[in-house]
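With one protein chain withheld, the remaining protein chains of the complex are depicted in position.
We call the chains A and B, going by the order they appear; numbering starts again at 1 in every chain.
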Amino acid sequence: MSKLDAKIPEGPLAQKWTNYKDHQKLVNPANKRKLDVIVVGTGLAGGAAAASLGEMGFNVKNFTIQDSPRRAHSIAAQGGINAAKNYPNDGDSVYRLFYDTIKGGDYRAREANVYRLAEVSNSIIDQCVAQGVPFAREYGGLLDNRSFGGAQVSRTFYAKGQTGQQLLLGAYQALMRQVNAGTVKMYTRTELVDIVIVDGKARGIIARDLVTGELTRHFGHAVVLATGGYGNTFFLSTNAMGSNGSAAIKAFHKGAMFANPCYAQIHPTCIPVHGEFQSKLTLMSESLRNDGRIWVPKKKEDAEAIRAGKLKPTQIAEEDRDYYLERRYPAFGNLVPRDVASRAAKERCDAGFGVNSTGLAVYLDFKSAIERLGKNVIKARYGNLFQMYEKIVDEDPYETPMMIYPAIHYTMGGLWVDYELQTNIPGLFAAGEANFSDHGANRLGASALMQGLADGYFVLPYTIQNYLADEIRTPRMTTNEKEFVDTEKAVKARFDKLLSIKGERSVDSIHKELGLVMWDFVGMGRTKESLEKAIKRIAEIKKEFWSNVRIPGSNDGMNVELEKASRLADFIEIGNLMAHDGLNREESCGGHFREEYQTEEGEALRQDDKFAYVGCWKYEGEDKAPALVKEDLVYESVKMVQRNYK
Amino acid sequence: MSNFLTASIGRKFIMSISGLFLMMFICVHLGVNLLLLFDDSGELFNLGANFMATNPLIKVMEPVLGLGFVVHIIWSFLISLQNYKARPVGYDKSNAAYSSTWASRNMLVLGALVLVFLVMHIIQFFIPVKTGGLEATMIDGVEMHNTYALVAGLFKSSVLYCILYIIGGALLGFHLGHGFWSAFQTIGMSNQYWLKRLQCIGKIFAIVVAVGFAIIPLYFLIKF
């Protein structure tokens, strides 16, 4: 494999995107009609891209595994979306948003991409307002902003605690408008099951109709994967039940590089695990940390009494509470980035100060905020989150502090893409969480929505033309070509194989086993030993899966267990990749914390001289270890320094 | 405009407008009827009835009223049929009472029962008045039907009819209890403030109408 070319445009950082757009190739309107683009996924990135490409006149085929494009998991994002508007006049700028994102990502993101992200962030807000997204407003009628972790300015736009929902619905509505106009054809309850490569270029996909079980072939001059992250490798995560990494793994198996798989974000404010029957973890928006204060008891005996149910948190006196984030990070306090907050919670719980019956929880307390602002203000800001908490935990967070604990939330790693969001397979693009590009080793709050929409509305519609301009002479394929037929055959064989195992164990039981291995050995704190152990255990789980899984039913018609099994097989591959990447990366950065590499105060210790690169993994064949390819990260504008939130 | 009458909101608009019109009629009707209570000689009521029978505006409105009834009834069946088709398979176990009132779910049933009552009412009062055969009476030198005798005679002579008329009043009350605010909601005259107000006014209106109509047979039942 030749060296990876990130295709970063020439010129000073602030001019790169302008230069790119000024000189890129475009496709004229008459030719757009002749070009087919497949977009897989309908979340912020996929939905926005499909709508925008449709508006431009391309023939778009858009796929989703859900019953409707509006169900994509982007919908669950609560807190908000960042933009460098500087409406509050508190010193924000494109550069500062860029800098905060780079720093938040622990200097492991590509400068040019991040700068572009910050640059287009303002257009996103304009676009969404024009679509009728009901952002929160001040009494003067102008947009309101809130602050978020990892930033000292208020740059986060929000729509109650449902910002992701509102932004997604904006994109969804734009998408449905194109469906109505006939430029986008929607395939719901249809899953990508493989990618078709013809002469080294991505030319289509094989999809499975989840209702009928039928396999179908689809041609596209380009294929865009906007299929989200792979957090569900851990079984328990804040991701939706259907979120999966299969599309990325299909691309990986076809030769696409998987970049930085070990960078998984642990979100500090999730409702703690309460039992082994649990199916998923519920996130409480990070925005809660604006007004909530995080603490554990100062005295171990108090923590023990709380765990035994003998003491209530409200009975702990103020001086006996340890507001450990405020203590350790006075400058940022409760608003430190997610990775820092998560590790601090784990540190306290590991030290024996955790609460809840499991000892794996800390308090998020609104008492002082309610005293300061009144219950009504808190209710207006977080009402729906408080209600959600109460429904799940059966405790009133206005009266008793919430209990929270970190959980897997977002994966910064993903398919390697260049500046154009194109993977190393020509014609195969990746957008949103599915790619690795903008968040480095850790994503700041309210940046996922920004990145998804930036990719979908303002980046991909440009960069994909640079590729498609050379494809105007490529006629549409019939999908009866050998490559399509062979790929479909291989897919069918795989499903038949899965169904033929007829073992003893359910898909979920194996998935839970994988999840535990991931959480214990590839979780918040990793070591060389734990990662080596993980690789070994994952290999065993893989063997167990392929010899002992039980999938009732057949391939004709809907078969939910078969869908789940197929995705689990891919999660096992991802788990293996994550462990390999984590093992290789002998440093701590962002969401990747190697216990061997920490400062005396327990902070992440990077090794910039050895690991200032993107770890890209190449598929080497079934049961072979993946091969590492590096993309060096060259910082021209920002100096790499130790992150400091004190 | 043609498909407006068959569109879901169009159909409801027809129901709403005809319903509001019938409610106005009910107000007038009730106003005249209540005259029965204030003068046992019947003079007052007969004057009222005669006014209604001879006033040109009322005369013009009479066929319009008839049309109002016909439209309200026909459209109610059209709407119900259409809505019935929207759920071919029903639920095995349904707890509809949790989320809506019985009256709101059964406006057709209530309306049909009111219709039965209405037919009886027309046979007993409206037709005799129109076809003549009523004895005449002289008030202030004007000759007019002694409608009072017809009404009072019926209620004085039959406990059964008294009870039927009381039931009729109650049915109408239930129908209006939902119908009143619903009519305003359907023509869009409601918002976050007015919804509650209209529902409250609707309830009061329904009670006034039900009690107003029921009190008349009750009055005759108790007094005579």
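As a working rule, contacts are C-beta pairs under 8 Å (C-beta built on N, C-alpha and C of every residue); 3 or more make two chains touch, one makes a residue touch a chain.
We take it that contacts and distances are computed from a predicted model.
Engineer: For the chain that's not shown, choose its UniProt protein name out of "Carbohydrate ABC transporter membrane protein 2 (CUT1 family)", "ABC-type glycerol-3-phosphate transport system permease component", "Nucleoside-binding protein" or "Succinate dehydrogenase subunit B".
Structural biologist: "Succinate dehydrogenase subunit B"
Engineer: Check the options B:41, B:131 or B:191 and report the residue that touches the missing chain.
Structural biologist: Answer from the full complex: B:191 touches the omitted chain.
Engineer: Which is it among A:16, A:32 or A:85 that touches the chain not included here?
Structural biologist: Here the residue in touch with the unshown chain is A:85.
Engineer: So which of A:176, A:248 or A:444 would be touching the chain we can't see?
Structural biologist: A:176
Engineer: Which chain B residues touch the hidden chain?
Structural biologist: Residues of chain B in touch with the missing chain: 1, 4, 7-13, 79, 82-96, 98-101, 104-105, 107, 178, 181-182, 184-192, 195.
Engineer: Under the stated touch rule, tell me which residues of chain A contact the chain that is not displayed.
Structural biologist: Interface with the chain not displayed, on the chain A side: 48, 51-52, 55, 66-71, 73, 75-76, 85, 87, 122-123, 125-132, 134-143, 159-160, 162, 164-166, 169, 172-174, 176-177, 179-180, 186, 188, 211, 238, 240-242, 274-275, 277-280, 282-283, 309, 357, 387-388, 391-392, 394, 457-458, 461, 506, 508-509, 550, 552-553, 557-558, 560-561.
Convention: only the chains that are shown with their structure count from here on.
Engineer: CA centre of chain A versus CA centre of chain B: separation in Å?
Structural biologist: It comes to 62 Å between the two C-alpha centres.
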